[in-house]
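Structure, as structure tokens:
Every protein chain except one is present and positioned as in the full complex.
So that you can tell them apart, the chains are marked A, B, C, D, E and F in the order they are listed, and the count of residues begins at 1 in each.
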Amino acid sequence: MSESQGNRFPFYGPQGRLVLVDSALEAVNRGSTTIGIKTPDFAVIASQIKPTHPLMEPSEKIFPVDFHIGATGAGYIGDILQLIDTLRLESQKHRLTYETPIDVDSLAKHLSSFLHNYTTYAVRPQAASIIISGDDQTGIQLYQVDPSGTFFRGSGFAIGQSSDTALDVITKGYNKNMNLEQAIELGRAAIEKALGEKPIVETGIIEPGKAFRKIRTDNS
Amino acid sequence: MSESQGNRFPFYGPQGRLVLVDSALEAVNRGSTTIGIKTPDFAVIASQIKPTHPLMEPSEKIFPVDFHIGATGAGYIGDILQLIDTLRLESQKHRLTYETPIDVDSLAKHLSSFLHNYTTYAVRPQAASIIISGDDQTGIQLYQVDPSGTFFRGSGFAIGQSSDTALDVITKGYNKNMNLEQAIELGRAAIEKALGEKPIVETGIIEPGKAFRKIRTDNS
Amino acid sequence: MSESQGNRFPFYGPQGRLVLVDSALEAVNRGSTTIGIKTPDFAVIASQIKPTHPLMEPSEKIFPVDFHIGATGAGYIGDILQLIDTLRLESQKHRLTYETPIDVDSLAKHLSSFLHNYTTYAVRPQAASIIISGDDQTGIQLYQVDPSGTFFRGSGFAIGQSSDTALDVITKGYNKNMNLEQAIELGRAAIEKALGEKPIVETGIIEPGKAFRKIRTDNS
Amino acid sequence: MSESQGNRFPFYGPQGRLVLVDSALEAVNRGSTTIGIKTPDFAVIASQIKPTHPLMEPSEKIFPVDFHIGATGAGYIGDILQLIDTLRLESQKHRLTYETPIDVDSLAKHLSSFLHNYTTYAVRPQAASIIISGDDQTGIQLYQVDPSGTFFRGSGFAIGQSSDTALDVITKGYNKNMNLEQAIELGRAAIEKALGEKPIVETGIIEPGKAFRKIRTDNS
Amino acid sequence: MSESQGNRFPFYGPQGRLVLVDSALEAVNRGSTTIGIKTPDFAVIASQIKPTHPLMEPSEKIFPVDFHIGATGAGYIGDILQLIDTLRLESQKHRLTYETPIDVDSLAKHLSSFLHNYTTYAVRPQAASIIISGDDQTGIQLYQVDPSGTFFRGSGFAIGQSSDTALDVITKGYNKNMNLEQAIELGRAAIEKALGEKPIVETGIIEPGKAFRKIRTDNS
Amino acid sequence: MSESQGNRFPFYGPQGRLVLVDSALEAVNRGSTTIGIKTPDFAVIASQIKPTHPLMEPSEKIFPVDFHIGATGAGYIGDILQLIDTLRLESQKHRLTYETPIDVDSLAKHLSSFLHNYTTYAVRPQAASIIISGDDQTGIQLYQVDPSGTFFRGSGFAIGQSSDTALDVITKGYNKNMNLEQAIELGRAAIEKALGEKPIVETGIIEPGKAFRKIRTDNS
Partner (left out) sequence: MSESQGNRFPFYGPQGRLVLVDSALEAVNRGSTTIGIKTPDFAVIASQIKPTHPLMEPSEKIFPVDFHIGATGAGYIGDILQLIDTLRLESQKHRLTYETPIDVDSLAKHLSSFLHNYTTYAVRPQAASIIISGDDQTGIQLYQVDPSGTFFRGSGFAIGQSSDTALDVITKGYNKNMNLEQAIELGRAAIEKALGEKPIVETGIIEPGKAFRKIRTDNS
């Protein structure tokens, strides 16, 4: 009964699964391989830049959100862009209201709540997972937020195509005492192992007291 | 006739069952094993923390709601987070309006009403059961609220995966004169028996006049 | 033709039946056995308290609505709770507006109209029948209101599981000169006969000029 | 083509029939047998009171609407009650606005328009036919209004179960010079013939300059 | 492709037909035979009054709209009544706004626009064709407006059951120099020929400078 | 996949076609043959007037929109009338706002945008193509606007039944130096060739500095 009912008004499928959210996750799992790595001293977020034809600039995948915060994502580009805008707007609203920079935890929870709304009403749950990183009073922070509104905090994440492989590389190579160059290299290695090739990778860097910055590295 | 009609506009299925709520409960029953234990002197709420990879912090499952109240839940994390926010907001509104802390019964009934609304309109009933505990003028309180808006008051609850087994352990081991350490141990034992393994467990503690606090214990 | 059309937009089924309301009534008929008995001198409302595990307090089934009015119900607990809130709110609005206690007839008609609305629009008709009793200027009053918005006035009602059997016991044992203890016993006997066992029964008592009060009796 | 299309968005069925209104009429035709009789000097409206168990008061079927107007109906009780409320409200609004009693024709047309709205939008057409009678500046008036919003004026009506038989009895026995007692008896005879038994009948009486009043007669 | 798509969201059927409007027209074609005849000196509108039982007044089919305008219709009575109300309201609004009587052309176009709206949104196109006649500064006017919002101006119209036959009679018998009595007789003859029997006919008469008036003629 | 999905929520069919708009165009293609011809010195718009019975005035097909602008259309009359009203309203709003006559290009784009809206939401795309012609500061203008909101500017258009044939006649006979009588004759010839008969044709004429005027010519 659940099955046929799930077909009609597709909030729930068999075993109470959220079928539209599962579809959104399928799209995320086809997206660019994207990772985040955090140590006590800095954080790195990076994403595969899918190859385009020579005259097209690859899409931006690492997005500054505020002075101290950056984000990246995997899934439909249109959905990612919409969610990044949401983060930027919330961040600016916080500055205007409280005259202080927003903390990363508040920003991740705001995105979680924003995404959750799309799972409850008769609209399309957004097909993007987002990795947010920033530096606030509690130190360097790294979060992952999924289409269902679930969020995670941690020192290493991977989303998108073959993310299991990428996460395995990060987990094995992680050392909280590593330096920034080692972390950037670890992120790149994780993405390359997942894809079995050397893609262009865009990388964002968070360091205490410094503005969020990004670098792009060719596969040359 | 009921059956075919239930397939189309799925408020009701055969025998007048609420089919979307039943789907939500299926999701709850696949969630983390989660318990609550109350004696006249204190209450303990605890939830299995599902194992994650080493670099990801396990999700928070025990949530402070107010100085004197905490909550936990089983089901979709995104739905649980949304309901915890609802509890926190209601609690703060009460403080602002009446300048007194909210009583646990009012908070549980507010959540009941909030969840019931999602069962009546063409939206998604939330897939989460919540256990709320707190200390108010009537003493230590423990409630369970389900996706249909039904709530229960008691001294021992278990929700989520294999909750029948967990509840059986609690019922057999319950003694209203036990001390806090014994109750924490009973909660952990109930979750371990349900899962057949030693998971990480996050535990929240309510004691009269003290702030709600939480502890996490490894399965080491 | 009616049949196939009823399957699509399920307001009406064959013979003009209200199919969603019929589903709601099926749910009511699976609910706790619940009765009401009225004599010129008092009224008694009582409901089976479904057995729970030892550490869970049985759900409240007898609800004070105002100083002079109480109610009970059968069906989905979440729906019953929502309707009781509606009764309490209407009662308080009457006190604030007219500075007099509401009469029971007005309260029953308000609930009737409230429930009827859910049968006309594309929402879920509520799955609960409610028995209301109170003492007003016209004496002791007893009403039953069903999911379709139909209401009845009388001296004896039974709703929920095996309510036919319960009503038969009340009808045979009813005597308008019986005393309160006899009426309480008659209600309990009706519920026990319907269920074929001795359940916990919660009972509410209305007497002229006295506050509505309730008692709970074990099946010991 | 009309047929299949009618199945999907069921405003129209084959031959342009209003399928939901037809379903509502099926429900009316299963309702209590209900009649109205008018002479130049008075009017009588009457309805079968369906037998209930001994402790339940039969539902009211004859409703005072204003000092000079009464109404009755056949169909779902919840729908009838809602429509009677609509008539009472319109009647009071007229008194407040114009400081005169409403005329019966205006009231019937208001109900007609109210019912018609439910046939045009994606809601449930109400399953009740209403007979309205009253005394105004144009004399004694008698109207029937159906779920489609169609209304009729006349000296004799019958709606509900076996209404054809009841109307046949009234037509044959009608004499515009009969007195009130003869008319009441004719109404009762019509209902009894239709049902093939002696039911309880509730009767409402309209006489010029007098308040609408009602009587109930047992089948003894 | 058009065909299956038309079944689901039934605005359009094969060949771009408006399927709900076609259903509405089927209902119009089952309605009372209704005609309009105009000469330079007067206009006559007439409609079959469907036989009812002896105690029921036949429904009014000829409706005064304003001092100088009358209308009639074929289709569902409830829909006709709603449209007549719309005409009366528009007519009164014109008097209040401009302090002059509305011209018949404006009134017909208002009805056309009103009906057209029901063909564009997900509601029920009204199942009635309306014939409007009146006397204004441009002389005697006669219009027919259909459920699609299409309107026609002319000297002779017939709608409802067997309207082709009725229109044929009018066309053959029409003479712009005929007098009022001849026109009334021609209308009656058209309706009788269409129905193959002598029905009651209600007739409305428009003459320059005179109030719209109506007469009813038995088939005796 | 596209095909079955197109059946359910019929915005898109196979190959990304707009299925409801295609249905609307099918209706346009069954409409009256309608043409427009423009030279530097004047424009002519003309439409077949479908034969009616002798007492019914043929529907107006050539519509004055403003002093300097006229329009015609093919498709459902009700839809054409609605669109003409839209043009007239926009034209008057422009005069009130800017105190200058609207230019034809603005008017065509307004209609384009108005029609486009109906293709994007769950309502019915309007089944009419419109030809607009007028004289403004840029000279004589001639536009065609289709149900999808697409518009064209040109010197010769044909829409409705067998419009390909009509357009072929116009293209072959067109000469930008022809005089008004020749253009009127060319339009008539195009319509006659398309229909294979001599219909009544209504013609509208735009000349610089003169009011839009129309003529009707019989097929005698």
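Just so it is clear, a contact is a pair of C-beta atoms (placed from the backbone, for glycine too) under 8 Å apart; a residue touches a chain by one contact, two chains touch by 3 or more.
All of these numbers come straight from a predicted model, not from anything done at the bench.
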Subunit F residues that touch the omitted chain in the full complex: 1-2, 4-6, 8-9, 11-13, 15-18, 109, 112-113, 115-116, 119-122, 144, 146, 148-157, 167, 170-171, 174
Interface residues of subunit A (partner: the chain not displayed): 3, 6-10, 13-14, 19-20, 22-30, 52-57, 59, 76-79, 81-82, 85, 118, 122-124, 126-127
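Methods note: only the chains that are shown with their structure count from here on.
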Chains contacting each of subunit A and subunit C, listed by label: B
Size of the rotation, in steps of 5 degrees, that lays the CA trace of subunit A over subunit B: 50
Same-site or different-site touching of subunit B by its copy subunit C, using the half cut: different
Whole-Å separation of chain centres (CA-atom averages), subunit C against subunit D: 29
Touching two or more other chains - residue numbers and ranges from subunit A: none
Chain contact graph, described as a line, ring, star, complete graph or other shape: line
